[in-house]
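This report concerns only the one structure given below.
Only one protein chain is missing; all other protein chains are in place.
Moving on to chain A:
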């Protein structure tokens, strides 16, 4: 069941094929029963995907499978149950079983449930932005409680995190003073995006509130969704980079160690993790600013006698000036010297 790149290249992008591959390749990886979070879960009704992204994400998921499968711990009962469940699911949806099942209405209905779920997870894996419908339990909710949910998948440290959700409603649905199309405009109702993501700014840009005098105003859910995802992915990439920097400098969770590189602390210095503070054992402190594309935008090191440009160059390791160097290159260089 091991996958390699050669096999990947043979994958054509018809959804059915990938979905069956998906079951075989990944069915054992995730091993917990989970419950859907939305009160009323439907199929994704909109996706943003390109073939290139599909291949990218597939390669990601494959790299993540190896450490999990070789875990030395003996399987617990829960693991075994969920492994069995995923096997059942794979069995139920394979074409050969389907042919056998055609006479049993109960099993076929179960099978079609599994199939639609597979299709949904496939969209979630590959498109990473999916929409669903939900119901607001508040009896006074606007628009009879109809909710449109946006699900944003994030991969961090080779694992899919719990998706971030943005839930929209249509508060202007019954407003008679607005022209027809504007009554269907969306507004962010609830969300689980962390507060360091400028969600309100993005909403003000792409999902403005309607104005009957201003007909040029437009809402663009696609741009909004892509904008939020971009920010969320960048945020997690920066978090990952800081964790990698710490690891490369030999800083454990306790904060000790790191004598090889002379660094004693690397930690995020602001909410967005754009600024990273770096501390050396001899009292020098530095500030590293990570840009949008993961480049080291700025780097300042201050020692006892003012600014220490030498230390800054040393940290970048002669890779170039701040602004051209990627943060990952600094990680790699630190890891190199740490191991030497």
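Definition applied: contacts are C-beta pairs under 8 Å (C-beta built on N, C-alpha and C of every residue); 3 or more make two chains touch, one makes a residue touch a chain; residues count from 1.
Keep this in mind: contacts and distances are computed from a predicted model.
Q: Which of the following is the UniProt-recorded protein name of the chain this complex doesn't show: "Glycosylphosphatidylinositol anchor attachment 1 protein-like", "RNA polymerase II transcription factor B subunit 2", "Chromosome loss-related protein" or "GH20651"?
A: "Chromosome loss-related protein"
Q: Given the contact definition stated above, which residue among A:131, A:148, A:199 or A:221 touches the chain not shown here?
A: A:199
Q: To test your reading of the contact rule: which positions on chain A touch the chain that is missing from view?
A: Contact residues on chain A toward the absent chain are 22-23, 26-27, 29-30, 32-39, 41, 61, 82, 85-86, 89-90, 113-114, 117-118, 121-122, 124-125, 136-142, 153, 159-160, 162-165, 167, 187-188, 190-205, 231, 268-272, 274-275.
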